[in-house]
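Scroll down for the structure; my scribbles are underneath it.
The other protein chains are all here in position, but one chain of the complex has been omitted.
The block that comes next holds chain A.
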Amino acid sequence: MRASADETRVPAPDPGGRAGPTAPLLDFRILGTLEVLGPGGAALDLGSRKQRAVLALLVLNAPHVVPLDQLIDRLWADEPPSSATGTLQAYISHLRKTLEPHRSPRTPARVLRTREPGYLLDVEPGQVDAHRFERAAEAAQAALAAGDPAGAERLLAPALAEWRGEPLADLSDEPFAKSTIARLGGVRVSALTARAEAWLALGRAAEAAAEAEQLLARDPYREGLWGLLMRALYRDGRQAEALTAYQRCRALLADELGLAPGPELRRLEQAVLHQDESLPGPWPAGVPRPEEPPARQPAAGQTTAGQTGAGQMGTGQAGAGQVGRVLVGREPHLRRIGERLDDLGRGAGGVFLVCGESGVGKTRLAEAAAETAAERGVDVAWSRCVDGNGAPAFWPWIQALRALPGEPQRLAHRLSEGSDAPAAEGSADPDTARFLLYDAVARALAGQAAAAPALIVMEDLHWADAASLKLLTHLGADLHRVPLLVLATVRQEPGGGRQPFVEALGELARQSGTERMNVAPLTPEQIADYLRAAGRSAAGPELARALHDRTGGNPFFLGELLRLLTSAHPGDRVEVADVAGLAVPDGVRDVIGQRVSRLPEDTQTLLRAAAVIGRDVDADVLETATGIGGTRLMMLLEPAVATGLLVEVEGGWDYRFSHALVQEALYSGLSRRQRAQLHGRVGEAVETLCHGEVAARLPALAHHFGLAARAGYADRAVRYAVEAARQAGARLAYDEAVMYWEQALDACAAGPADTRCPILIGLGRAMRVTGDVVGARIVLDEAVTLATALGDDAAVIEAASVFGGITLWNWRSYGVVDQRMVSVLEDQLARLDPVAVATRAELLGTLGVELYYGERREEGRRHALRAVELARGLGDPRLLARTLNNFLIASQMPERDEERHRAAEEILTLPGLPRATELIARMHRMPGLLKWGRLAEYDAELARCLRMTAEVRMPEFETQVGFAATGRAVLAGDWAEAERLAARAAGSYSRTSLWGADALKLIGGFFIDRGRGLRSPLLPELVECGADESNLPLRPTAVLAAAESGDHALAHRLMDRWGVAMPRDWTWQFVAWQWGLVSAMLGRPDPEDLLADLLPIAHEFVTMGTGCVSWGTLHDVVAMLLHRTGDVEGARAHARSARDVHRALGLRHLERASASLLRRLGAAPAP
């Protein structure tokens, strides 16, 4: 079930896959000179003495792994490890060719295999003559003991015939061979003795006696042989010789060793003397075994072959190579994961974040979770996010969906192919498309999970692309009621990570199914457990402490350090002093660097090039990029696999760095120049290998060429980044699109204007979609400049009219007119071909918006109106929606509310409306509903907009709708809710670069405090913020705050300084209301003037812009102003109206305020 999981810890493929014996069987013979007989029975050429020694070591340990370090230590102790490893590798490589001459270079070796921490000979015991012999010897002893001498003889005759001379005669002076030679010699003597016993039992006493004599000639101190000799001679009727034999033995033992013969021999002598017929039979078990068979060569670092030999030849021990496999100190984590998996059975899933520093063992936990899940019948899909930008958008999801059965697989295809909608280019509706896509994935997963609960493991979520993160948060909202658990590993970095990632974490945290689990480094006690579990039982607490000091308890670091120490001291035990004396600066990268430096130099070079490719290494790409052949590539990478730095990917010939830190350490060891060059070569390799099928490889191509741009690959860096940006846009991955456009821009640097200009336009458009309004402005301004300089009118129009796209708010900062853009637009309009009506409508609409904040506002409104007429004439609904929207912004004037309301409603009647356009039109319509007190309609629209925002998910909309919801809560007097919504809206606001975030936050905060009857602590901030000319709409709020706090002097000073302007723009009603409140208190600004403005609209409700602050009806302030000017009756009438309206709408706090005002008016005489 696991897709592309980390193969390091997965056992080798099932031996069932190998039908019968691998190749025709080879016969390994060590009873004599080292020999290997091929399938035809001919001896193979085993090469030089060193090469034969390598093979001999592997044969002696088969089928267990012989660690690479041990091979080096045994055979090249005095050479530097780097060159010795190279030499060893050459021999291994050639031995493979000899042993499997017909294997194609890309088929994995089956006889001489690589397995961390070294190599093994994967053979059946029966393929080694020494094993056959020993087994026969044992069987013969058993037959003899069972009283079957004939059977014993039959077994021994062919077994003894296998001996061609001294074991490993050609390597007998190698220290590693000595103990084996001695042991096999001993077994042979036992076998010969057993055969002699069998002869004796079969009545062939003379032959037995002769054999015993021969054996004694070689080894005279074996009493058992003397006994055999005595019995054989006696049975052969040679009692005298039997007694002489006893005397010889006694003399020998006494002279040489000062011993007397043992009791058995003495008893035998007596029996001979007494002619005892019942002369003791064969010695129990023939002769004493010479010695306990010594442990097979390597003591440490042995691992079983995993398929053939385990059990037949004893099991290996956990050694240096396996230390990384132990999962210690994670019991609570595993328990919690188990509980969450149990929850799946109850239909509850969620997002489970496993967080911790790099190397702390997050992936190990994820693997344990996957194993547990599989045991419980939960489907497991494994996916991995990739560092850098080399992977396509949605990559982790594509992997996960592919790994699950059923409907999700089809969705994987949709994610990787993208939708057909030419989204993000402005023509279709990107937001709907994206929502539908996310929704389809969510439904497919929910459907599949309902059929069979599932676990999706997502490794390295911190590297996920923004599109994938958005999909995760979209999905996460519902997971608490879907039996699907997404377990993601997250690397914690001090900086917190990239923006989309931080946002996603924030959003996930608010979802009820999300849980975050931190994985801490190991304590010294846990390290002690770890060492015990790794078979280093002798390790004391001091060693654990020393290792903790060095590694900070990071398990990966710990494993690497132990491997390095084991390499440097093979066979020895690692001591505290070794750890303390290690001349490394603390840091796992240095440890990895030292391990790498022990490999052959060409291997090091290849690893560095591989690190540029990434954590996953495509062997074809590496081969093409470095220009060496596949066979040699595999040979050179072998030692890296054997030492565990690389792992082979199952079912292919690709590789993968065993840990991200290994790849990072190698990559960081390269200079910038080297990286750039290598990225260029890798990019070229990818390009060559995709044979024109570029689409799937665009992210990788853009990534590699982007990083190689400064090394002469700028053209391709630009080209692929642009293509990748377009592709990301088409796949609804807008943040990625921005990233690729930026990359393209960066790569073309000071490139020609005609290259740069379209990139700037693409970037501006993509930034606009993601909500980065200011960024888009800057970029598009530059595009206009460049296009103007180029005389490219089409490009100028394209860039300039992006500003006239459909929005709720004016893009410009408050009060700013971009004169340059105005003249650009006017210039284009003047020169425009009269037949280009649609373009004229776009330009006029845009110009209308651009003129809004200046003297020519009314002219702008007329331009926008004209644009609407042109669009209507063309009958193009999309253009009509756009121009109507232009009009809505260009005509934000107090007296135009009804016209604007109608315009918004007209947009909503248009066919095929993109979701975002619809949302914006509804939002344009809402303030009118509020002002006119149509609260039921307003609430219905607000609910609908909130729903749509959840679908469209652009920060800009989240902010705007959020503000509207905040204002509604203020109106209802639900202060806590208002505060919560305001904070949230402010949060999403900060992700856009729209104007006024701080000002709006302060205004909202002040009125919430005011509604609660608090003296707002925000006064100083309001005053400070108002000092900035661009925050003009905030000034009346600051003055009101000062006045209501009782500091009338300050209020006056502020009015002296700032004036009491009431620009007739979108802020007018809200500003006039506040001035009214101030005036009622201070008599300034002039109450009569304000009454003239406010009386006609006394029935309206107060609201600001999108509705971020909404207060009750203006009757209240009119009442106060009338009271101030002496019209007490009028004042009472308005206060009464206010109270009644507020009561009718159920606005309790406003009703109370109006009622209290009415009481005060009743009591107090006019001033």
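The definition used in the following text is that contacts are C-beta pairs under 8 Å (C-beta built on N, C-alpha and C of every residue); 3 or more make two chains touch, one makes a residue touch a chain; residues count from 1.
Methods note: contacts and distances are computed from a predicted model.
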**Message:** Tell me the UniProt protein name of the chain this structure doesn't show, selecting from "L-serine dehydratase", "Diguanylate cyclase/phosphodiesterase", "Tol-Pal system protein TolB" or "Acetyltransferase (GNAT) family protein".
**Reply:** "Acetyltransferase (GNAT) family protein"
**Request:** Taking the full complex into account, find the residue in A:Q70, A:S93 or A:S658 that is in contact with the omitted chain.
**Result:** A:S93
**Message:** Using the document's definition of touch, tell me which of A:T626, A:S1016, A:S1137 or A:S1154 contacts the absent chain.
**Reply:** A:T626
**Item:** Touching the absent chain when the full complex is considered, from A:P405, A:G712 or A:P1096
**Value:** A:G712
**Complete:** Of A:G262, A:G669 or A:G815, the residue touching the omitted chain is A:G669
**Item:** Contact residue for the chain not shown (choose from A:G347, A:G593 or A:P877)
**Value:** A:G593
**Fill in**
From A:L678, A:L763 or A:A795, the answer for touching the chain not displayed is A:L678
**Hidden partner chain, residues of chain A it touches** = 45, 47-48, 51, 80-81, 83, 86-87, 89-91, 93-94, 97-98, 568, 578, 581-584, 590, 593-594, 597-598, 600-602, 604-606, 608-609, 625-629, 632, 635, 666, 669-671, 673-675, 677-678, 681, 684, 711-712
